[in-house]
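For reference, the structure discussed in these notes is given below.
Removed: one protein chain of the complex. Kept in place: all other protein chains.
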Amino acid sequence: MGTFIAQRIWQTLFVVLAAALVSFVLLRHVGDPVNNMVGQAASLAEREAMRHTLGLDQPVVLQFARFLRDVAAGDIGVSYRFGIPVARLLIERLPATLELSVCAMLLAALLGVPLGVWTALNRRSVISHVLLAASLIGVALPTFLIGIVLILIFSVWLGWLPAFGRGATVTIGQTWTTGLLTLSGLKALVLPSLTLGLFQMTLIMRLVRAEMLEVLRTDYIKFARARGLPNATINYDHALRNTLIPVITIVGLQFGNIFAFSIIVETVFQWPGLGLLVIQSIQFADVPLLASYLVLIALGFALINLAVDLLYAVIDPRVRADIAVPRAIS
Amino acid sequence: MSVQSAAERGPRWWEADLVHDFLRSPVAHVAALLTFVSVALALGADFIAPYNSNDPASANVIDARLPPGAAGMLGDHYLLGTDPQGRDMLSAIIFGLRTSLMIGTSSVLLAAAIGITLGLVCGYFRGIFDAVIMRIADVQLSFPAILIALLIDGITRTVVDRGTHDRLAIPVLIVAIAASYWVQYARTVRGLVLVERTKEYVLAAKVTGVSTLRIIATHIQPNVMGPVLVIATINLALAILTEATLSFLGVGVPPTQPSLGSLVSIGNEFLFSGDWWISIFPGGMLVVLCLSVNLLGDWLRDALNPRLSDA
Partner (left out) sequence: MPEPLLSVRNLRVEIATRRGMLVAVDNVSFDIARGEVLGVVGESGAGKSITGGAIIGLIEPPLRRAGGEIRFDGRRIDNLEPERTRALRGRHIGAVFQDPLTSLNPLMTVGRQLVQTIATHLDLSTRQAREQAARLLAEVGIPAPRERLDNYPHELSGGMRQRVVLALAFCCEPKLIIADEPTTALDVSVQAQVIELLRRMCRDHRTAVMLITHDMGVIAETADRIAVMYAGRLVEIGSARAVLGAPTHPYTRGLMASIPSIKRRSAELPQIEGNMPRLGAIPPGCAFHPRCACRLPRCAHQQPLLAPAGETQSACWLTAGHEDVPPAVRHA
């Protein structure tokens, strides 16, 4: 178990460092950082001074070390486009994205898991087939189109829900802005969460179903049946427990997916989160912003994966004993 | 000449399980038909589309944003309406379909080429190369493909100036999408190679001095094609979706060569003015395309799955 954790932590560090390296290369070698900072009309002396301030006259390795130090301290440059420190921008926008992602994930899990279990246990019913067919279509639907269709129906034609922005938000503490405490905030959350969560929900439903069907075919279920255990016990105690283990970890990993797809949803709904920020940074070639986002993403994903692996260790006794465990079918 | 029973001579190709399955499955029929029609439309775009979308002269600004079925000022008929610049939606969709399919197919081919090659090399030669590549693959798999494609595309954009970028947009897009999907090919192929290379006939070939390339080409590669085909079909739908998403976000195809995704984004601004067709029709085409390719891939995977067939 110790080696397992150590391995995962090494991997996390490696990924973050790699992202930081790419980031560093981008920042130092794209365009002329000196130019970006002092502008075209600066004198030679001013340029030299800036070069020194930025540390560009030092060996590359030292520059990288300095970069890492700055990042760790929270200084990741100033946005070309907005002119304010990137760190502040990121923190400002983070709550919006997080709220959206968590809502979508909850929606997807709370609907997807029961539906998946039900369609596995009632394989032959008509509803099962309908749900499966619908989920097949769901996988082929691009997220942005779902958003657009929902906007058309619920905003344009019915006028029930807003299509843009977060509604009124309330600031908690120093930095966290939430839309959960206002009616308009909640209304604004509905369509985006639905859009973001729908895809995940179909995924989870199919995954749970497939996993459960696999589990129901195993020898230990057969033996449980041979021992005369009641169906309810077999389905909900034995089978469900074994199904949920890989499913939980997949759902955890899907959180990363949700985070990525939030970029799309934020664009469709003009949701002021990190995703929208990234798109704008690409369109405006705002390198510091993009580079920082890269590191943030790498860190975020690596941490999510680490957390999921640790969760797996907590739940599955075989992992604690360092035994190879069959992961969920992909 | 004696008449042998089917059990004795082995099945002919029309008796093969795959064909048998296909003929039995209406879903496969419909999916194949739709895919075929899409490809035909795309290939024959120049002849089939009523107007040439790529020719700026075909767009009449006077006819902008007309609803489906309307007639234009100069007597043109627009079956699916027009976009904000007066371009015929039907033609735009057909040409957009071509762009989407072209980019999707190219990136799948590229991803497959990279993935299969790496998989073969890793699986056959093992060693440190294998360890490194597989480690990279593992790490990459923890990131969603769309994010990787977005970041590669985005970083390239910021590094290169705008003019060059427009010229390079499509190749960069293809490379970005391929780079986010190669992993599954590599892993599957590597797994198959690992199984095959320990089999006796391969060891025998090695011992008798058959060149490595020949071993791979004649023995290992044929076993690999089936699963790869399944991956490729499902991958195609994903690649098309990824391209559509990137184009919708504005970081995909250049404005001069729209794909289905960018067409949808054009219409996004006009939802509230009630001009729904500008987004919905290209979107609908996209869904039909992806769905049929997906269904075909699903059917193919079930049909080729040895576990589900009779013992």
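By letter and in written order, the chains are A and B; residue numbering begins at 1 in each of them.
Just so it is clear, a contact is a pair of C-beta atoms (placed from the backbone, for glycine too) under 8 Å apart; a residue touches a chain by one contact, two chains touch by 3 or more.
Just so we're clear, the structure is a prediction, and the values are computed from it rather than from any experiment.
*Asks:* Using the document's definition of touch, tell me which of A:Glu46, A:Glu92, A:Glu214 or A:Asp316 contacts the absent chain.
*Replies:* Of the candidates A:Glu46, A:Glu92, A:Glu214 or A:Asp316, A:Asp316 is in touch with the missing chain.
*Asks:* Can you work out which residue in A:Asn242, A:Ser281 or A:Asn305 touches the chain that's missing from view?
*Replies:* Within the whole complex, the residue contacting the unshown chain is A:Asn242.
*Asks:* Tell me which stretches of subunit A touch the chain missing from the display.
*Replies:* Spelled out for subunit A, the touching residues are 218-220, 222-231, 233, 237-238, 241-242, 245, 316-318, 321, 323.
Here is the rule we go by: only the chains that are shown with their structure count from here on.
*Asks:* How many angstrom lie between the centres of subunit A and subunit B, each centre taken as the mean Cα position?
*Replies:* For subunit A versus subunit B, the centre distance works out to 25 Å.
*Asks:* In their complex, what parts of subunit B are in touch with subunit A?
*Replies:* 139, 142-144, 146-147, 150-151, 153-155, 157-159, 237, 241, 244-245, 248-251, 261, 264-265, 268, 271-272, 274, 276, 279-280, 283, 286-287, 290-291, 294-295, 298
*Asks:* Contact residues on subunit A for subunit B in the complex?
*Replies:* It comes out as residues 11, 14-15, 22, 26, 30, 136-137, 139-145, 148-149, 151-152, 155-156, 163, 253, 256-257, 260-261, 263-264, 267-268, 278-279, 281-283, 285-287, 290, 294, 297, 301-302, 305.
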